[in-house]
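The next block holds one structure in the form of structure tokens; read it before the comments.
Now for chain A:
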Amino acid sequence: MKKTEIIEGYLGYMRESIEAVEKTRAKRLKETFPLMSLEEREKILKKFHPDYKEEAKRPAKVGPNKGDLMPHEVADLLEAYPLAKPKDIDLSKVDFDVDILIIGGGGAGMTAALWANYTGANAETILIVQKLRLGDSNSIMSQGGVQAADKPNDGPGLHYLDVMGGGHFTNDKKLARRLVSDAPMLIKWHEDLGVIYDKESDGTMVTIHGGGTCRKRMHSARDYTGLEIVRSLKDEVLNKNISVLEFTSAVELLTDEQKQVAGAVLYNMETQEYYVAKAKSTILTTGGFGRLHIQGFPTTNHYGATADGIILAYRVGAKLRDLDAVQYHPTGAAYPEQIVGLLVTEKVRGLGAQPVNKNGEQFVYPREPRDVEASAIIRECYKRNNGIETPTGMKGVWLDSPMIEILQGEGTIAKKLPAMLRQYKRFDIDMTQDPILVFPTLHFQNGGVIVKENAETTVQGLFAAGEVTGGTHGKNRLMGNSILDYSVFGRIAGINAAKYAKKAKIGKLTLNHVTKYKKMLKEAGIETDRKAPILLPEYRGEKVLSRTLEIF
Partner candidate 1 sequence: MNELAERVKEISDQNVYSCYLCGNCSAGCMFTDEMDTLPHQVIALVQMEDKDALEKNTSWICASCFVCSVRCPRGLDVAAIMEALREIKIRERGFRKIDLRKIKDIEKLPQIAITAAAQKFTW
Partner candidate 2 sequence: MSEEKNPMATIYIMGKAYKVPNTLTIMKAIEYAGYRFIRSCGCRGGFCGSCTTFYRVKNDYKLYVDLACQKRVEDEMYIVQLPFMPAEKPKWDIDKMKPTTDEVIRVFPEIARCLSCNVCTEACPQDIEVMRAIQALRRGDLEDVVNLTFDCISCGACSIRCPAEITHYQVFQLARRLHGKYETIPAKHLMERVKEIEKGNFDDKMSKLMDMNVEKLKQLYKKREIEK
Partner candidate 3 sequence: MEVLYYPGCSLKNTYPEFEKSTYAACEKLGINLVEIPEWNCCGVVPSLATDNVMRHLGAVRSFINAQEKGKEIGTNVVVTLCSMCYNVLKRVNLILKEQADVLKNVNDFIDDQPDYVPELEIVHFLNLLKNVGFDKLKERIVIPLRGLKVAPYYGCALLRPDRPKGVPIDDPENPTVIENLIRSIGAEPAEFPFKTECCGNYHIVFEPGIVEMRTKKIIGSARSEKADVILSPCPLCTYNLQHGNETLDRSEQVPVIFFTQLLALSLGVKSHLSTEMENQILKKIGGEKFV
């Protein structure tokens, strides 16, 4: 076997390691690596989790969270200057005068829109603005599933314990309680919409474990759970005639003299025109920051995950939390190069695949909470040097996917993980026969805008839901709680924003907070050309960028 020859997707030297994996498989099928104690977890996190790298963080210099540690990439954006000069924007001409402005058209935004509509807000008075197409979001990419304690052996209490433990007991307790208590209701709502969850023939939900769960409560729709939910939400939003503006981002929030949020300045990304959208209540559902590539990590996130929401909220004075806690999904694709960083859903482990090193040995319990699992994989690759190096210099460990076919029966992968199977097949790798190579990848913004139980932020008139918020998951989110998060709090945000809009009186629109923020930056001595929000990441080739002329 030649080391550089490609055989069914893998290079020769990788094949040698796969042989080792195959040799230990029979034995491993009978044994599982033990769970870590809370103390062991703490230890490994401190040593190996990227969040604990001191040099990767710094305290914010300005704003409500001045002094709080956060990744450089986030601090950079909070300390950047606004995209538009307030004096260039004519606030006397209102382009959209709505009751509810929803910024972000992913799962949270669409759920909020629908529940605002159910609460009595007319579809025409709701406006969703979305940077990409409606539904193009992290929500649509979520594969594994959604947690809800709806089985007889389970209950919101156990779910709560899992959420708190997974978040290392740093969560906002009220939010966590709301998350687990509303969970079954939201799944029921999905069912009523026609979302097709995996079920037994008698209607019983098929549920499995996720990392850090004590009960099997992960509901899924094959491994297209996010897709199935989002396309149903999207269909319903459009059926209800809720207005949607695509390829339009919010570049600044608006306030009135009462300092309540009163809409946003929008930006048509194609015509480069700005619009003034006045709203009685505003909901931020902008998602997270994966595309900031914190510490240079690849990401599972969609193209628009650029932290816009926290920047906008911060400038109107909303407080943030836990932004230092970045979730690295333990299993991102590490090979082939074309799909590096893309998600290998936790469901793969949920169905029985074990992470193993280059010698075919287990080194971690397959379903530790995400940060612990990720740390163990980093340790195996870089401390113990038991990873497999890819041709591009990345390291990874094997995820022994063929075990699924042995444990659950042949054809399980095709049936339950069609997206994964397809993704690898495109590059000639058959994950039913061969293991796949994985390494942690930037996945989720654990922290975000602080919200109360009613989804209101610390600023009047501004609501938020989904990944843009912080607190629900503390410093670490469990698998299956992100769809749940946007469903539960998207609904609450929609309902409360609709109620708020009924009473709210909006005064004269201003961008005073932006002027003030700029002043604050100057006073803090921050001199930079950097502007935020960045709206989209920059991936153009270096050569092109170095030769760009701005003529048009």
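Picked so that all candidates are chains of the complex that A comes from, given by their letters.
Here is the rule we use: contacts are C-beta pairs under 8 Å (C-beta built on N, C-alpha and C of every residue); 3 or more make two chains touch, one makes a residue touch a chain; residues count from 1.
What you are looking at is a predicted structure, and each value in this text was computed from that prediction instead of being measured.
J.: For chain A, which of the options 1, 2 or 3 is its touching partner in this complex?
T.: In this complex, among candidates 1, 2 or 3, chain A touches 2.
J.: Please name which positions on chain A make contact with candidate 2 in the complex.
T.: Checking each residue of chain A against candidate 2 gives 35, 37-38, 132-133, 135-138, 140-141, 148-153, 155-158, 160-162, 164-165, 169, 173-174, 177, 181, 184-185, 187-188, 191-197, 199, 201-205, 209, 214-216, 221-222, 224, 226-228, 231-232, 235-236, 238-239, 241, 247, 269-270, 300, 302-303, 337-339, 342-343, 392, 418-419, 422-423, 426-427, 536, 538-541, 544.
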